[in-house]
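Complex shown without one protein chain; remaining protein chains in place.
All chains are identified by letter, namely A and B, in their written order; residue positions are counted from 1 within each chain.
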């Protein structure tokens, strides 16, 4: 087999959406690295260029290369001769190629050997991330912070210290060994146990790298089979039946819509808070190990708490409308599943009553939460005497999210939903606008002054224009979705 | 009589109701079913063989109109009391008709002279 074919193995073994996304991110990292290097001479620019490239490498190896393992598994399961060796060889060759690019880039930054060692470390860590069980894999994400903290205790060299090359090479070899052991085990894992394996690569099978649905529905799992029983959600069936159309619809919509029992809510809270606790503990440890710096606990809580709250608000404001609209979109993509039950279920009432109940079931929470966040943003801005621009950003962001939730849900319920790329474009633009707004608000509240860019009227006008344009587009989507929905004889008709 | 006495072959080209009538005819002619014997209810037959009760009804109706069965008030279907005497030689011969026709066709296809076939058949029939 020629090297070109070997490298193309990964490309062919992944979903198109995954390969374009991951390939795009990797290329973006490479391009950013080159541009930064060209525009920003000196050591600082070199470091940033290299880090941008390494971020792309990590992403590539965490999400695209595991396809090689799945291929090797399939080859072994199906008793296809040679293919398992080919998959392993492809991984090896890809690793050499990646290190080669890193070394080439290193010529203009740290030097070939150092850059090659760093690249090897990053790709081995990224690959290990995909092969290790979920909780352990998450720890790999904390490694940069941990090494930063360890620097105070252990003689960990800094980025441009010549000794770091040795460190990186040793660490890369360690991760390489871990990868080899896990590869050996996972390839031989029985099909019956594969479903319960907690390795990231097994959990992401059938879904693409970002955890989205692959489009065929084959990999979709509403109930995570690997989770133990006590961590599964627990449906609350108290308020269902013909007298409670909204509650009944929420049960049928699934995911976050399903009303939970108190126990179920606690469990869900626990699964969400768990990783956050680990993060907090890690941050506290990092701060605590820093000698000399007197750690003020109040200051720590303030420094950690406010960004965390802001992050949580960001996730709630943006995530809830998007996830619920995507869930609806998914439910309405086939008439084989829940729609087949709902379409012939008696007792929900006239089509108009069903439509109203459906809108309440799908939109109530995103709308209420975003209204609350908008009010909270306004109060914060008033209390802290933020500038008009920062206030506007804090209030407009949740309102835009609210509008997006309404627009995309109605679009999903309407007759002809947006094509996937348009949906991606809209949610991408929304994410960017909301992210900028949140960061601006955050900086303003943390620094008691506006962000560095707040002073530039050009940037702000651009932001406002984009936000208004986005609002207009969302309004248009809402209107066309509502029209499509009203024109249907009943709301449980799938698209296509 | 028990529903298991009947065998149903759904895949046969012969419709199920005909299979039932045919088997009743044989069971009665062969003496396994005597006059006055009660037949399993339509439901029992349908449930045992997982077939449509309407098919069983149709078979029973046909057997009744042929005089094989009679409906007893409150008890269901029974083998008709008059069955035995009316089983004339001609009627019994009629039961053989499908096999005889198939035999004739095979003989023609094999281009066998009829007297040779008849001679062989005669020898088979000798006690």
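Everything below uses one rule, namely that a contact is a pair of C-beta atoms (placed from the backbone, for glycine too) under 8 Å apart; a residue touches a chain by one contact, two chains touch by 3 or more.
Methods note: contacts and distances are computed from a predicted model.
Participant: What is the protein name, per UniProt, of the chain that does not appear here: "ABC transporter ATP-binding protein", "Glycosyltransferase family 2 protein", "Thiolase family protein" or "NADH-quinone oxidoreductase subunit H"?
Facilitator: "ABC transporter ATP-binding protein"
Participant: Consider the whole complex, including the chain that is not shown, and state which of A:139, A:281, A:340 or A:479 touches that chain.
Facilitator: A:340
Participant: Just to verify: which one of A:81, A:419 or A:489 makes contact with the chain not shown?
Facilitator: From the options A:81, A:419 or A:489, the contact with the absent chain belongs to A:489.
Participant: Please output the residues of chain A touching the missing chain, sorted low to high.
Facilitator: Contacting residues on chain A, toward the hidden partner: 221-223, 225, 232-233, 235, 237, 240-242, 248, 251-252, 254, 258, 335-341, 343-351, 488-490, 492-494, 496.
Participant: Which parts of chain B are in contact with the chain that was left out?
Facilitator: Answer for chain B: residues 8, 10-18, 42-43, 46-47, 49-55, 57-58 touch the chain left out.
Just so it is clear, only the chains that are shown with their structure count from here on.
Participant: Measure off the straight-line distance from the CA centroid of chain A to the CA centroid of chain B, and report it in whole Å.
Facilitator: Inter-chain centre distance comes to 72 Å.
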